[in-house]
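Each remark here refers to the structure printed beneath this line.
Of the protein chains in this complex, all but one are displayed in their positions.
As written, the chain order gives the labels A and B, with residue 1 at the start of each chain.
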Amino acid sequence: MKNRNMGLLIFLIPIGVAVNFVGGQIAVLLKLPLFLDTIGTFTIGAIAGPFAGILVGLLTCLSISITNPQSLFYVINFMLMGLLAGYLAKKGFFTTVPKTIGAGAIMGLIVGISGSLISYFLFNGFGVSGTGVLGGILMGSGVPVWASAFISNMSVDIIDKVPTALVAYLIIRNIPQKTLVKLPNGNVFLNAYKK
Amino acid sequence: MSYIELKNVSYRYPLAEADALKNINYAFEEGKLYGIIGENGGGKTTFCDLIKGLIPSFYGGDLTGEVFIKGKEIREWESSALASTIGYIFQNPFTQISGIKETVFEEIALGLENLGVEREEIIDRVINVVKQLKIEHLVKNNPNKLSGGQRQRVAFASIIAMETDILVIDEPTSQLDPKGTSDIFEIIHLLKEQGKTILLVEHKIDLIAEYADEVLVIKQGELITNGKTSDVFSDVNLLNEGVNIPQIALLSNDMKEQGKPFDTFAITRSQAREQILKKGSEKICH
Partner (left out) sequence: MMDETFINSYRSPQLSKNWLLNLNPLNKINIYIALGLITLFFQHWQVNVVITLVFILLAVAAGCFKSFIGPFLKLGLVIGPFFFIVRAIFWPGENMIFNYGIINITQEGIDLGIQYATIMLVVCGILVLCTVTIKAEDLTYSLEKIGVPHNVSFMILSSLQLIIDLKDKTKVIMDSQRSRGIETEGNVFVRIKAFVPVLSPLFLGAISGAEEKTIAMDARAFSSANPNTHLRFLRPTPALEKILVILVDILILGLIILGVVL
């Protein structure tokens, strides 16, 4: 009989999408200076692998666009985060706090670069949220457009993605072993916890 | 040929230190209702998952021995063929609703759609179960907005609509009130009348005493006792195995110890009433 764990992935992906939503919402309700709206992508990507992560990112982007149309143009970024979470987790990055911070920083950096490129080529260097204002202030102070785009996007991403990765780490630590064994990246975590 | 047969079955979950099922041998017959009881963590759910074909394909781990469903080894079954042969209903009414359908009618139809059943037949079958389970008033409702008890009924309906010959039912009433519980048992009784083979895990021991033909007692992964319901419950030593015994069975036992046994060992209220009435009238005659 064919393996049924494919099914489990299909049920986890919507959870990642919904958690992205509520994470962002809770951050707003608690008036946190962070987005924290990619925790689902990080966590599901990390435990269920890059492909699942990409799907979480894609579906999140599509459903968020309904209330936040600008997001649509950053769809690559949404997917990139899932891909990176899955890939880095496979390399053991989400198994300890220091490594998780490293993963968050790497992801913030890469996503920041790709976000800046999108902002630069599609939106004249202006981000589409608070980053746009930040970028604008930099431009207004005489910083070149490309540099403003990079600085504004990257700083925001790195500040947000490290705590996001840490929350994902905490969640993963509390996922029961019996669930982890059924997931593509599960063994990475189980082996690391054994030590 | 037995309907469901387990031969020397042992199973260990991945990462587990001990076997969750230990060398189980048993043959189930067609058309009977089997009560599966035993202390918490004994392995009842594992046993159900095994027969549903989820072990090892979903859980992983080490399965030894053989499980035959209608003569075919479980590992050789196609998952869709198995889904149309064995229905599975469990405790949590919330996870059994798909979350992708807008009406209860469509929710009940989902399994049939997946099996590729034609539309007219889907409609007929859904209408039938809806009537059987008396949930006509719910068909238009959004399944994601029902109460726990209503969801459990819809979950039952969704599985019954698939018209499987075998039903595995794991603690269906633990989240329900007494009314909901007796409704569900009415349905289970109805299914048995229709000739289904039913494996039922249930902690409410009086209900097992009333409805089960045979009882299996599982403790620490072992099948420690099995047999006809009245025989199993007439052994009060079962109490030492962490299994409850119906109050009526205890009463029958007391009577026996007092030297005034019932003619037949009663395990349900109606049996006891019959016996007592009989005894009473005998007395009057004397």
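As a working rule, contacts are C-beta pairs under 8 Å (C-beta built on N, C-alpha and C of every residue); 3 or more make two chains touch, one makes a residue touch a chain.
Please read all numbers here as calculations on a predicted model, not as lab measurements.
K.L.:
Taking the whole complex into account, name the chains on display that the unshown chain touches.
P.N.:
The undisplayed chain, in the complete complex, is in contact with A, B.
K.L.:
Of the residues A:Ala18, A:Ile76 or A:Ala105, I need the one that contacts the missing chain.
P.N.:
Checking each option in A:Ala18, A:Ile76 or A:Ala105, the one touching the absent chain turns out to be A:Ala18.
K.L.:
Please pick, from B:Asn114, B:Ser147, B:Gln194 or B:Thr264, the residue that touches the omitted chain in the full complex.
P.N.:
Selected residue, touching the omitted chain: B:Asn114.
K.L.:
Among B:Ser10, B:Asn23 or B:Ser84, which residue is in contact with the omitted chain in the full complex?
P.N.:
Within the whole complex, the residue contacting the unshown chain is B:Ser84.
K.L.:
Of the residues B:Ser10, B:Asn23, B:Asn92 or B:Gln175, I need the one that contacts the missing chain.
P.N.:
With B:Ser10, B:Asn23, B:Asn92 or B:Gln175 as choices, the missing chain is touched by B:Asn92.
K.L.:
Can you list where chain A touches the absent chain?
P.N.:
2, 4, 6-8, 10-15, 17-19, 21-23, 25-27, 29-34, 36, 39-40, 43, 55, 59, 63, 65-67, 69-70, 72, 123-124, 126, 132-133, 135-137, 139-142, 145, 163, 167, 170-171, 174-176, 179, 182
K.L.:
In terms of residues, what is the contact footprint of the unshown chain on chain B?
P.N.:
Within chain B, the residues that touch the unshown chain are 49, 52, 54, 58, 78-80, 83-84, 86-90, 92, 94-96, 98-100, 102, 105-106, 109-120, 122-123, 127, 130-131, 136, 139-140, 144, 155, 158-159, 162.
One rule holds in what follows: only the chains that are shown with their structure count from here on.
K.L.:
Per the contact definition, I'd like the list of chain A residues that touch chain B in the complex.
P.N.:
1-5, 7-8, 177-178, 181-182, 190
K.L.:
Under the stated contact criterion, what part of chain B meets chain A in this complex?
P.N.:
Where chain B meets chain A, its residues are 13-15, 53-54, 57-60, 74-79, 82.
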